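Dumping the structure here so I can ask a few things about it.
Certain chains of the assembly are absent from this excerpt, and the rest are unmoved.
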Amino acid sequence: MQRIITIRTDKTNGLYDITSEVVSLIKSSGVKSGIASIYARGSTAAIMIQENWDQSVQNDVVTLLSKMVPHGIWEHDRQDNNGDAHLKAGLVGASETIPIINSGPGLSRWQNIFLCEFDGPREKREIVVTIIADN
Amino acid sequence: MQRIITIRTDKTNGLYDITSEVVSLIKSSGVKSGIASIYARGSTAAIMIQENWDQSVQNDVVTLLSKMVPHGIWEHDRQDNNGDAHLKAGLVGASETIPIINSGPGLSRWQNIFLCEFDGPREKREIVVTIIADN
C-alpha cells in the first residue's frame, strides 16, 4: 500500500511529528510484519527518527544544523538564497525505513517520525509512505 | 522474515559490528535476492555502514561526532543530560537498507554494518532486521 501524507509547515526550520499518520496507514494496510518506507518529497526537507518527549530535542536539531550549515555563504544562494536548506536536507536524508511489527510501527518507546522542514513555511509538504509485507 | 538482534554495549560512544548476525539471518531466511532493512530501536542509537579493517575508523567516527556535537550545551540536557546523543543519532540515522545478492549481503569488500551507541553503556540494544525478496 502506498499513500501520501500532506502537511503544512509554519516555520523556516522545524520538525513536524507525523508518527500518528504513519501508524494509521500501517493499521489500514493490514500488513502485520514488514516495512514502512517514509520519503520526503522536496530537496529542502528530510525525514528524521527522533525523541518527542517535549519540544527540546526538536529545537536542538534546528540549533545544531544552523551552526553546522550557516545561512548565506553558499554558491547556490545566487539562485534561490536557500543553499543551507539543501545541505541540511542532504545531510539528514530524504528517507527512513521503519519495521512493522504486530501490525504497528516497530519504534521504541521514545522514537517518533519527523518531517524536517528547512525552507518553510510551506503550504504543502508531501511525505510518501510505502508499506510492504515481508512474506 | 523479521528478527531482532540484541547486543550489549560497554562504552558511552562506540560502534558495534553486527555484520555476522545480519549475514546469518539472511542465510536462514532463504531469500536469494532482495533487501535487508536494518533498524536501530532507541533514539540515542543509529545504524552506519562503515569499514572494519581495524578499530581506527570506528574511533574516528566517535571523535568526529564528539567535535560536531559537543556534550552539555543542549536544551534537552535539562531532561536527561544526553542531548548530544539524540543529535548524533538523528544525524547518522536509525536505518540503512542493504541489498541481498546470491543469498548473502550485497556489501563490498570492506563494508560492515554497525550499531552506533551514543548513550551507553546499555544492557540491551535492539536492532530489527526485516528481509524482503524482490519477486
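Going by the order they are written in, the chains are A and B; count residues from 1 in each one.
We take it that a residue touches a chain if its C-beta (ideal position, glycine included) is under 8 Å from a C-beta of that chain, and two chains touch if they have at least 3 such contacts.
Keep in mind the model is a prediction, meaning the values are calculated, not measured.
**Q** Total subunits of the complete complex, with 2 given?
**A** 3
In this text, only the chains that are shown with their structure count from here on.
**Q** Can you list the residues on subunit B that touch subunit A in the complex?
**A** Touching subunit A from subunit B are residues 1-2, 37, 39, 41-43, 68-69, 74-76, 78-79, 83, 86-87, 89-91, 93-95, 97, 126, 128, 130-132.
**Q** Touching residues of subunit A toward subunit B in the complex: what are they?
**A** Interface residues on the subunit A side: 33-35, 48-51, 53-54, 56-57, 59-61, 63-64, 68, 91-93, 96-101, 106-108, 110-111, 132, 134-135.
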